[in-house]
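What you see is the complex with one protein chain gone and the rest in place.
Per-chain numbering from 1; labels A and B assigned in written order.
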């Protein structure tokens, strides 16, 4: 996320009560996870394995648990627990705001858009024109929805990312400050769940249609004109390119890419990234032709073994 | 769907501004998809591959994109885009009616039936006697629910069919005008999604019990006394005959039939129709005995290959 205004490095350091390296007046414009960080942002890193990546990233300020050399033109925030302090900053800049009313007064709802009964629409939500939000839908703060969108009943937009750090005493959640973006002409079925980005956006591209009971994880970007059938689950940080067809009950690992115009057959487990333009099946994922050949061979195997034994 | 009264052919043609072949006073009683069309109905067809099927169907009026010979006793509506015009007719005869209140005044709710808080019940819904509708359930317009039915929280009845036509510019939804029918003594779990028929009915037969998080697609007919376990998904246009048992996380292709008294084991993908009275497992579906034998053989294979190599 980007802050509403810029802050000075010393102000940030005082929020989380830590030391810093760099000009106290160094301007800070936002904070983001390593995947989506950009110039002016704070990024955090707490494992030596990722120090170099974080220091060389687009981030301008590195929240780190070691007193390393500061890269030129950047600044450091030195913390004994960067994860905890990143969460503190999220809470400071994007505190959870409880609601007493079902539709926040700060929500902006476009002309011709219909909100059916029993919906919850959080603060600063923006919905375009001629969209329909069916009953019992929950839309969390800052979600952006385009024009001609249809969201069927019970769907949840903007719930927290499932993102935890393992500590000796249990799992510590990385607090989500990102958003959900639903572009024009998207249809979402009933009882779907679309998580917000951790610091960036979870995006469903123009014209894409989702069936019922579908999960879309945090920071995933789904392209335009995709079709996703019921009960499929797209994990966090995935890229689904344009014109992809995903049949029912497909699951994916996090972080994978599905190339444009791919077809993923039902119940497939997308265990790795796959090239566009092909049809896939099975868990682990294979091209569907290969997988179906293997399964056919397996059925013929008793006969083949007999033949070989009798040879 | 059947219209509330009959219309003349010329009236229908004027709604969609198209030419027609036949008696201008020809009576039209309804409109339906090819699977459920009956005498007096309009059907639409826009691909030469299906012209013959549509012209020979039970439909009395064929909405078609070619000036073909009109079968005797029937009529034609000639359109450059039958899909678009079928949608126009759906919108004309069954416009979406937004609701300002949670329980429509036109809903008919039987004696002894309990509606828990935060439900949405649409227009012209009929619910029988001694049923319980738990909190946060959404029931769309014209759904019919019988006696002694229990619907647990968060379930959605009557959401739109997931049915799209691919156009160069994106996916065009076939608008749904059908209904959901829940017969007597049915139990539905929490957070299930039951789509309405496109023009016909999605039906769950008497005494059938569904667990939580189950998807039932448009126009599917589930028989009597079936048991379906959690997270299974029945696609559109399926027939599940009576006394079928479906374990958890099963998925089906659209249009398949599962014969009476079948047992479908967990996580099976019902990739084709299967005969009744047997137990099935795996994706693609096989009789469970065969599938389990194959898997056992696969486990023994390293030993068998060694034996054959050493021979």
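Methods note: a residue touches a chain if its C-beta (ideal position, glycine included) is under 8 Å from a C-beta of that chain, and two chains touch if they have at least 3 such contacts.
Bear in mind that the values here come from a model prediction, so they are computed numbers and not experimental data.
Asker: Per the definition of touch given earlier, which of A:71, A:110, A:251 or A:276 contacts the omitted chain?
Answerer: Reading the full complex, the residue touching the unseen chain is A:251.
Asker: Looking beyond the chains shown, say which of A:15, A:107 or A:298 touches the absent one.
Answerer: Going through A:15, A:107 or A:298 one by one, A:298 is the residue touching the chain not shown.
Asker: Give me the chain A residues in contact with the hidden chain, please.
Answerer: Output for chain A: 96, 98-102, 118-120, 136, 138, 140, 154, 156, 159-160, 162, 164, 170-171, 173, 191-193, 195, 213, 215, 217, 231, 233, 235, 249, 251, 253, 267, 269, 271, 283-284, 286, 290, 293-294, 297-298, 301, 304, 308, 311.
Asker: May I ask you to list the residues on chain B that touch the chain which is not drawn?
Answerer: 114, 116-118, 132, 134-136, 150, 152-154, 185, 187, 189-191, 206-207, 209, 211-213, 224-225, 227, 229-231, 248-249, 266-267, 292, 295, 298-299, 301-302, 305, 308-309
The definition used in the following text is that only the chains that are shown with their structure count from here on.
Asker: I'd like to verify one number: the distance from the centre of chain A to the centre of chain B, where each centre is the average of its C-alpha atoms, in whole angstrom.
Answerer: Roughly 32 Å separates the two chain centres.
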